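One protein chain omitted, others in place.
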């Protein structure tokens, strides 16, 4: 159809927004670029002049005490919260501050919530089906058929997250851990360029943790991954680059060892960390 | 094709089967059996059942938005009524110069209220195709505008329910005004013929009854194929976790809008079939109470299971027929009691019970929770 | 009650069975209908629940009382009369449905019923289709004359016009407020009055104020103060009120509180009966007027007998009687007379027989059925007394015949109605010399048949 028709069609997601053909420009290195971002909730600055850069394919861990602004930062990136000032760029082309959640999501930014949220009334299979990267306009969705490769893709993911057996069970009956898995699985279905993972191992057993670790490290490279986590052990096991947030701005950045040897960090964070790590 | 998908679902097959049998049975019993015979179905009963069928379609429409989208609309009576008015206006124009005053153009109420000419919005309603199109377009348009405003600004839950109520209430007041040109309190009545068939003949009424049956079947299939599709699952997802669905990249408000409009159109069709069967349309159909009653039908039958809505509509209205006949005073007690009972003790409704029994028999989830596998696979 | 309990069961059980479509359950005791062909069946179609129940329930009781009396007097044609009561629940489509039930299922010989204009309009097609008889007891907007309906309530010329004459001649009113609820009766009445006032009394436009309010309107501050302003321009002003039912209480309250005294601005009401005054503390209303064809305070033995019987029937000392009740009283007696005259309850026979039948009314005179299916009535103006009753202060010297088509509406000026042979037309246009609209095609068919 002609370009103008395309413009007038409200449901149309323009090609450059759909992840398959995602034209996120990463030639200049960073895939995510936050500069001087500030958010205040009635006076209280949750994020304060935050600067953060994530390179393409990087796996970055973000740590920090409660109220450091980790979750708020994710809200900003995914378009849930609008900052009072500052700029947030995805690649060097897309200004995230001018987009809403669905647009950002279809740019290829996937998010896993702190509290696992899956569609309990739907089966595991359907949860993945919905998450799958596809044309998400109304009519295509209405007429969508389950093609072979789609099924294979879903099976594959089911395999990775180890829920093949439960594929037709409503997600509501899954255990907490399984829900975490399912949600990560949903992220995988999205084929995102950037993955935001909020406390992926909260309430997981040891071996579950290990698999998560493998999984996330496995993702890195193909996708950029940002992990927010309290569990130091876990962080240490996966982290290459670590950023420490404190009172809404970056306190320190570097490898785990550098960071953990940084006195200010030790003071504000690791000191208070023990009981959280436990 | 997605529209054919429902025909593979067992629940739909059963539903369509029962409906067809019912309609045919009534037709046969009405025509073939001599009056007075115990099996004879009188024209009165046919009319009654026809009315129930239109209500059932209305209930299905409400269930689509409430059950699967989680939008409790307290204003669906409005779409029903508007569809009805569209049909009513067509029927008025059909009277032509057979009106009391013999005015070839103006309906009677306009003549004796001294309207000198037909208001613009009555134009075109003398043509069947236009009127029937309007049956879909008018309610759809209202739903589109209203829904667009509401969903865009993410008005949800109780707030949405209340403003839908405000909408239908405002419309009721508006249509009561005689200046509006819709006949005020008396509404539209004294219809003569529909597509050339005399509305006062038993045959036409039977035809309308069958038409209602067909409409219900079609409406059911459409809704089924929507909720059975991926889109239906997006709806359920939205109902349960709207924010999450957004993060998956779905433009939730547009899906809501789409389904809302479809539902409104179905309601319009129901209204259009209702009017010629009861012979009058007046603003009391806009009454918020009526809209709430519709929701009760669905609640009783069971949300998120379309056939439940049908069961609910028929049960409640049959009960109404009986009660207002036998003990008028008791009716409101019964209705009120039903509201309380269903919401407190029967949250899944009748369909919920059925599903429960079914599940107990063979351990597969009833399609009210997850769409059938044969649809998905 | 008991009578119709027995009556409605078979029908409903049949609806039920068909509704569920299990042939086994079909037609349980359908022959129940066959048994009682003996008694003459009188259908009563008044709302017993919903908003209109307030007004209509008493009418249902009235007809039941009349039937009892008739049976005690030996029934009709040697047969008992049996009431078949159904409840249309103030729901207009339901009126049509119930009417069909009465005529098709119960096969009643006559129906007494309806209050609101819209309910009548909704029943009309059914009654005409199934050729039934309907007696409609409430004053209404006119502009209608159906072969199957008998209008025992007042037509506009039997209520509003005499009332306006009274105000103009006796009280010397020069400015008019026409206030009404926004539905067809006030609309039509006010149209007629406007035309009448201008033609007959040469009232100027600025001396007429028309105002419409929704049903159950409760905040009258603005309107009442407007009225008092309108009335303080020096000319004698009166309010002609077609305000309906519930809305009257707050209206009169506001009048009282804003100190509008009947002596300054009298209000003459068309839709307020004594029963509507229950719920008002009448002391501030003394002197306001109502125009009806009957008042409970009418001083005649017929009336006192009726009231006694009514008090006995209801078992309440403070039960009130009103105009529509009298209308039913007249209508019922006319029907009885006509049946006796025709010797059968056959609808067509009764239709012909009833025209010209004359029965006593409750105000000491008598009412006759006109060829246009309307009746003759006296018109009375009553003033509210401090006991909440109306004292009759004026009355038309003779009875007035109801006019189906108003002479003051352009549309219907040329229409007349005469159901006697040969005309047999409800809306005959004397200019074009033909029977208009509704019955045209029937006429044609008959013509072909002969």
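In this document, chain identifiers A, B and C correspond to the written order of the chains, with residue numbering beginning at 1 in each.
Here, contacts are C-beta pairs under 8 Å (C-beta built on N, C-alpha and C of every residue); 3 or more make two chains touch, one makes a residue touch a chain.
Please note the rule applied: contacts and distances are computed from a predicted model.
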Legend entry - Name of the absent chain as recorded in UniProt (options "Na+/H+ antiporter subunit C", "NADH-quinone oxidoreductase subunit K", "Urea transport system permease protein" or "Cytochrome c oxidase subunit I"): "Urea transport system permease protein"
Inset, instruction - Taking the whole complex into account, name the chains on display that the unshown chain touches. - result: B, C
Inset, instruction - May I ask which residue of C:246, C:337, C:352 or C:414 touches the chain that does not appear here? - result: C:246
Inset, instruction - Would you mind spotting which of B:3, B:173, B:218 or B:319 touches the chain that isn't drawn? - result: B:173
Inset, instruction - Consider the whole complex, including the chain that is not shown, and state which of C:199, C:219 or C:432 touches that chain. - result: C:219
Legend entry - Contact with the hidden chain (one of B:7, B:121 or B:159): B:159
Inset, instruction - Since one chain isn't shown, list which residues of subunit C touch it in the complete complex. - result: 51, 53-54, 57, 170-171, 182, 211-214, 216-219, 221-223, 225-226, 232-234, 246, 249-250, 253-254, 256-259, 262-263, 266, 275, 278-281, 284, 287, 299, 301, 304, 307-308, 311, 317-318, 383, 385-387, 391-394
Legend entry - Sites on subunit B contacted by the missing partner chain, in the whole complex: 72, 146, 149-150, 152-159, 161-163, 165-167, 169-170, 173-174, 176-177, 288, 292, 295-296, 299, 329, 332-333, 335-340, 342-344, 347
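Convention: only the chains that are shown with their structure count from here on.
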Inset, instruction - Give the fewest steps needed to get from subunit A to subunit C, where each step moves from one chain to a chain it touches. - result: 2
Legend entry - Contact pairs, highest-scoring chain pair: B-C
Legend entry - Chain of greatest Cα-centre distance to subunit B: A
Inset, instruction - Averaged over CA atoms, how far is the centre of subunit A from the centre of subunit C? Could you give it in whole Å? - result: 74
Inset, instruction - Between subunit B and subunit C, tell me the centre distance in angstrom, where each centre is the average of that chain's C-alpha atoms. - result: 34
Inset, instruction - Could you put a whole-Å number on the gap between the CA centroids of subunit A and subunit B? - result: 43
Inset, instruction - Going through subunit A residue by residue, note those that touch at least 2 other chains and give them in order. - result: none
Inset, instruction - Hunt down the residues of subunit B that sit against at least two other chains at once, touch-wise. - result: none
Inset, instruction - Using the touch definition up top, name the residues of subunit B that touch subunit C in the complex. - result: 21-22, 25-26, 29, 36-45, 47-49, 51-52, 97-103, 108-109, 111-114, 173, 176-178, 184-187, 189-191, 199-200, 278-280, 282, 284, 314, 318, 321-322, 324-326, 328-329, 331-332
Inset, instruction - Could you please specify the touching residues of subunit B with respect to subunit A in the complex? - result: 1-2, 226, 229-231, 233-234, 236-237, 239-241, 243-252, 254-255, 258, 365, 369-371, 373, 376-377
Legend entry - Contact footprint of subunit B on subunit A as seen in their complex: 10-11, 78, 80, 100-102, 105-106, 110-111, 113, 117-123, 125-126, 129-131, 136-138, 141-146, 168, 170, 186, 190
